[in-house]
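What you see is the complex with one protein chain gone and the rest in place.
Order of writing sets the labels: A and B. Residues in every chain begin at 1.
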Amino acid sequence: MEALRVEGLTKGFGGVHALSDVSFSVEIGEHLGIIGPNGAGKTTLFNLINGQLPPTSGRIYFFGRDITNMPTYSRAHLGQSRSFQLISLFPNLTVLDNTMITLHGTKLSRFQILRPTYAYLDLFAKAQEILASIALWEQKDELVKNLSYGEQRRLEIALTLALEPKLLLLDEPSCGLTGAESTEIVDILNKLGGNITVLLVAHDMDLVFGVADRVIVLHYGKIIANGKPEDIRIDPRVKEIYMGIEENAGNTATI
Amino acid sequence: MATDKIREAFRQPWQSQLIRFTPYIAGALLLVILPAVMPSYVQSIWTRFLIFALFASSYDLIYGHTGLLSLGHAAYFGAGGYAVAAIMLHYNINSFWITLPLGIIMATIVSAGFGLLALRVSGMYFLLVTFAFGEALYAFTWNMPWLSTHGMQGIAGLPRPDLGIPGFTWNTISFYYFILVVFLICFFLVYRIMNSPFGHALRGIREGESRMRALGYNTWLYKYIAFIITGAFAGAAGVLFVYYNRFISPTHVGVATSFLPMIMVIIGGSGTLLGPVIGAFVIVFVEYFASLFTPERWPLILGAIFVAAIMYARGGISIHLTRLWKRLDYRYGSTKS
Partner (left out) sequence: MELLLPNLVNGISFGMILFLIAAGLSIVMGLMGIVNLAHGALYMVGAYVGWTIAVQWQLSFWLAVFVGGLGGALVGLLIERVFLRRLYKQPNEQVLLTYGFVYILSNLCIWVWGGYRRLQFTAPALYGSMDIAGMPFAKDRLVIIAIGIIIAVALWWLQDRTRVGAIVRAGMDDKETTTGLGINLNLVFTAVFILAAFIAGAAGVIGAQLLGAYSWLGTDILLYALIVVVVGGLGSVQGALLGGLIIGLIDTFGKALFPQFAMFTIYLAMIAILLAKPSGLLGRKT
């Protein structure tokens, strides 16, 4: 079964089309990388899949179910989990609070009004497990805004994985990280179980080619290539896009 | 075992335990023992403080915790108060066990209604709409003859509540303890709400609504429930206020009253448990002293304090107290496990 299928997705803002007729599908357990120059529509695509924006036209199917008009929070319950390009943890809340809120998101107890959060010992134990595994348990009472960028990114990714989602949407997860930290992420993603599907948007080619089973290239909102990483690497159209951008960005000489 | 690890995490030496309990000991002294030995006019102020502490706490739920700047909060306060005053005036029902629930229900109906419309918009429009609704209720109480005694705006001459205890009469101190009990019950509920998964979710919404939705939270529903809860507690405060003040007028539904919980929360510290209480304490007592010396200029002083607090006292008193407490705990208490 396909984990995700999008058909004819189009998103227009006024006169501009951020996405035009995008169609592709992802098998369960597949790791799909999405690359393309800035402004190609990668984040918009994520916003459509995750529900932050409604499509102008087209349909989205998640495990066979039409979720095109489903609100974001329902998609989380179906098994989507997303990280954002700009770290979107809760800055003025503690590391532990961030974790507990995340863990409660898909549980019915999130509506509980009278029982303290920390009375949910099973969730608390899980929080401890997660934080210990990324060496942040010592900072559990620290406000997230006081953590270093790398620590915040580590936390965000760990939390994105915490709910054992069916579909992982990672938007530039290695943005702002050092080489060593990026390699960590590659390891984490490669160790994921075969029933977790991953969609990865990244500019870091090492990350994409280290993790992806397949790569899609977006340019001006359209898919221009869809294939195995080795094939994409040597695809002349892809080279042209990236070369063209490199040339225009500061070369005075030839065209 | 997970539970063993947890117990380990919370085992602390006795110094830390003492520091942990100091605020509660101080609270008990301040609230229970001290008023008993004060003259009755001070007891009356203490009563007023508790009522406004409840009002301010209800406001903090929607402002400090959920991050929604709602104006016109006195609408719920006044709705609760007017409901009680009206049925006392027209139907002679004074039993506290009827009037309190009725007042709370009335205030909740108002907040549920306002919330439904106000949450259709966000940001600046939300402010305008909540403000307008507050003014609407003000105009309503001004214009309804059913809500006035003898043609004068407002309802006067209201008695103390009837507890259904035979032969019981009120005096200042017994009324204070009565209000204290009601306050403590409400405050305990607020405390539980703030620490519950729901309360945590509200703060998450304040910090990042978009992410909360991506985590699985129906944020509109949370905001709406927060509206309802805040209305209920504000209404409760309004009911207590009517019994305390024995008079209610449209002023208690208008800007001048909406203003009070806002300044209390800012001064005391928003998004905290004790912040609104501390803020209420400061404002009520400063008001008392100001009224002794410059009663007409009190609003100007209040306004100046408000502006100064916004400009300079970021986080409010509560933050500074918490820092102090944490420093003491660090020095004399446990080390982190």
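Simple rule for what comes next: a contact is a pair of C-beta atoms (placed from the backbone, for glycine too) under 8 Å apart; a residue touches a chain by one contact, two chains touch by 3 or more.
All figures in this text were calculated on a predicted structure; none of them were measured in a lab.
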Just list which of the chains on display the missing one touches.
B
Could you tell me which of B:L147, B:M212, B:I225 or B:M262 touches the chain that is not displayed?
B:M262
Residue among B:V42, B:A112, B:L127 or B:I228 touching the omitted chain:
B:L127
Filtering B:L30, B:I93 or B:L117 for touch with the omitted chain leaves B:L117
Hey, which subunit B residues sit against the chain that's not shown?
69, 71, 117, 120-121, 123-125, 127-129, 131-133, 135-136, 139-140, 142-143, 254-256, 259, 262-263, 266, 296-297, 299-300, 302-304, 306-307, 310-311
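As a working rule, only the chains that are shown with their structure count from here on.
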Complex contact set, residues of subunit B against subunit A:
2-3, 5-6, 189, 192-193, 195-201, 203-204, 207-208, 210-219, 229, 336
Residue positions on subunit A within touch of subunit B in the complex are 50-52, 71-73, 76-77, 80-82, 84, 88-93, 97, 100-102, 104-106, 109-118, 120-122, 124-125, 128, 138, 141
